[in-house]
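One structure is given here, and the rest of the page talks about it.
As you look at this complex, bear in mind that one protein chain is not there, while each of the others sits in place.
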Amino acid sequence: MPTPSPARKHTFTVVSNDEIADGIFSLVISAPELARAIKPGQFVNIAVPGNAMSLLRVPLSYESADPEAGTVTIWYAVVGDGTRRLSQMGAGSTSDLLGPGGRGWTVPEGCGRALLVAGGIGVPPVLCLARELASAGIAFDVCLGSATAGKLVGVEDFKRLGAASVSICTDDGSEGHCGFCTDPASELLAQGGYGYVATCGPEPMMAKVAAASADAGVPCEASLERMMSCGFGACATCAVETTGGMKGACMCGPVFDAKEVVW
Amino acid sequence: MPTPSPARKHTFTVVSNDEIADGIFSLVISAPELARAIKPGQFVNIAVPGNAMSLLRVPLSYESADPEAGTVTIWYAVVGDGTRRLSQMGAGSTSDLLGPGGRGWTVPEGCGRALLVAGGIGVPPVLCLARELASAGIAFDVCLGSATAGKLVGVEDFKRLGAASVSICTDDGSEGHCGFCTDPASELLAQGGYGYVATCGPEPMMAKVAAASADAGVPCEASLERMMSCGFGACATCAVETTGGMKGACMCGPVFDAKEVVW
Amino acid sequence: MSKVSMAVDFAGISMKNPINTASGTFGFGWQFENFFDVSRLGAITTKGCASEPWPGNPKPRMTEVRGGMMNSVGLQNPGVRGLVAESGDYLADLASKGTAVICQVAGHSTEEYVAALELFEELCPWAAGFELNVSCPNIAAGGAACGSTPEGAAEVMRACRPITKRPLLVKMAPVRLPEIARALEAEGADGLTVINSIPGMAIDVHTRRSKLSKPTGGLSGPLLHPIAVRMVWEVARAVDIPVCGVGGVMTGEDAAEFILAGATAVSVGMSNFVDPASSVRILEELEAWAESQGVSDINELIGALEC
Partner (left out) sequence: MSKVSMAVDFAGISMKNPINTASGTFGFGWQFENFFDVSRLGAITTKGCASEPWPGNPKPRMTEVRGGMMNSVGLQNPGVRGLVAESGDYLADLASKGTAVICQVAGHSTEEYVAALELFEELCPWAAGFELNVSCPNIAAGGAACGSTPEGAAEVMRACRPITKRPLLVKMAPVRLPEIARALEAEGADGLTVINSIPGMAIDVHTRRSKLSKPTGGLSGPLLHPIAVRMVWEVARAVDIPVCGVGGVMTGEDAAEFILAGATAVSVGMSNFVDPASSVRILEELEAWAESQGVSDINELIGALEC
């Protein structure tokens, strides 16, 4: 039999759920087995109570896991009804999730230096990867993009992890450079010296990063989002068009080799 | 234009919501204008939050109103999802209702003595009427029926209001007579002396009371239940078959002249 | 005041805004006067009435289902004369305030539709138009409603068309929409109301009986909405006459979906029970949406779905 998703059903308890930027929340849940199993780039699929008319789960990446404390931290933007209800779950409330799901980042052996490019709420899985790079002693630069200063997250965290540089861009110029983070990313790539690029954010942004990486001859991985119904390979609603045909984001992704993605 | 329902939309706050018998709750709500307007036998149609898949309101009679305190007391049995959710509304929670709706009891002028027959959760509107009779100085006897002792409500209240007699029947004999309260009711009616009978409960019970009243030549009113969609005359889902054709329970009832009802 | 002009011409009926009410969910209008000023609506559609009063079906006539409700009222109605006697003055007054009164016409057969429409035409000078209900799921005598085949629907329309010069609409069953719509257009229908309740069934698994007095009933509410939007879109593309969208409208966005799919007017049904003043709330939300779309006239948004 082909390998099923590693996802299992875990009940969880909310430890904290705080707004860390405009409309962006940091959710800490207690789910010990999950905290031990999950790997950077993987995701969970959360049942959010409170609206009987809305039945499907909300898929979310994670920002960090603490196997000792048994907790997993998730950063999410409130964009619709599911994430709004999630933001209303207070400490102590419980529900269940399916996870860990999917294929995470695969940092090439001995990649030297890495470039991380994250836009908007694409930060969490990239920050999660930065943590792994830091502990593996791999140097990395970070390019962060956000619509506006108030929605920027992760800057201090990347610095604390020892990022060689953190370039910040906002669409409205309220912090860092005014413009898209694909510009500093392309510049850095042109300077050379990278062995790996990882990106997560809006699809046009990732497409540009993928193209710049390809131009620079550097392997690039991208974490993609799709509307998901099951999250474990049973429905085909999450398909990503790749050079090798349609592939499910929940099983073959969410992290894909950027060269394979038909952007 | 014909007279629309007197119902208005009132927001209310739960003052208390306590289980007073097995699966039967007493809900006290604060709704000052409603408390001043509502009359015995009328009902309210409550929006109960908590299940987006369940959209319609729950129609309920009331047990008493306190115009000074601005409160209305409702007794209800938990029988399904709506009443279950209602039982979970704690003190301080708020929602809205439409009320007062419908036509209540019409005690004939100078009726002398009255007989009140209530079964199961039919007690509240009858108790409400008893309060009115007591303050008008009209003597009354009460026959109460319940499936079992644990579900019996109102006994002490009727006594406190000065009921000349309170006969209790339970289907399982766990309190009072074993049997139906239609038996003592028929006996009392046969003894004579009544000018008015009021009944609320299961439809077969009310049909028997109506027949016994007709035999005794005593005017009888019955409070009927129907599945209601609007509660103010707009949908015709609440129709009651009467000798004068179909009549809406929410506008021409819930209290009907028992002679008019096609049982 | 909204900066967007909300007036529409629906099948020759001038509506000050696109909001209408679904027949059977709004009584004869006056039932709602204690909750809001009904004359704010573009139109109301009255409960289907036949030439003679109908008693409707036995109880229970309603049950809730997930995301909606199901009824088997069976078109209980006071007959056209009863409507006029009871509500005629109110409706005439409402019409004089600029809210179009659309009277729904009920029948079991072509002859009965003709008889009822003749009475309406004679007794209701204030009516802005008439809607033939050829699709009630609760009265079909041993089979489908007569509007469920192109031939059946066309036959009713052909017989009724000569009776009135006023706009004649047809309330459509949720079956074979494009075909039947084209047949009705060919027979001279001025507009189409899409859709009537979808027949459903709910069984009490403990008693093994239907939760209604009949095996099946008609479904209403949000559960219908995505189906109704699709059907409105199909009909609007199939014919040139205008469409009124009905089914599960609870918010201005729901109404906006119908408009984008091609509806000129939108009727509010079950929502009237959940919140009796919801039709004006929906109107306000629809106006706010139209404004947010940067148009000066709601007509610019009709059928403006990009695909």
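Things worth noting here:
Per-chain numbering from 1; labels A, B and C assigned in written order.
Basically, a residue touches a chain if its C-beta (ideal position, glycine included) is under 8 Å from a C-beta of that chain, and two chains touch if they have at least 3 such contacts.
Quick caveat, the model's predicted, so the values are computed rather than measured.
When the full complex is taken into account, the listed residue touching the unshown chain is C:67, out of C:67, C:147 or C:167. Of the options A:91, A:136, A:178 or A:235, the residue whose C-beta touches the omitted chain is A:235. Of the candidate positions A:15, A:53 or A:207, contact with the unshown chain belongs to A:53. One of C:229, C:246, C:268 or C:282 touches the chain omitted from the figure, and that residue is C:229. Residue positions on chain C in contact with the hidden chain: 65-68, 70, 175-176, 198-203, 205-210, 215-216, 219, 222-223, 225-227, 229-230, 233, 248, 253, 256-257, 260-261, 289, 292-293, 304-307, in rising order. Contact between chain A and the absent chain runs through residues 1-2, 4-9, 47, 53-57, 98, 226-241, 245-246.
Please note the rule applied: only the chains that are shown with their structure count from here on.
Closest to the protein's overall CA centre, chain by chain, comes C. Measuring from the averaged C-alpha position of chain B to that of chain C gives a distance of 36 Å. Chain A and chain B have CA centres that are 58 Å apart. Note on chain placement: the centre of chain A and the centre of chain C lie 48 Å apart, centres being C-alpha means.
For chain A, the set of residues touching two or more other chains reads 52-53. Residues of chain C in contact with two or more other chains: 66-67, 222.
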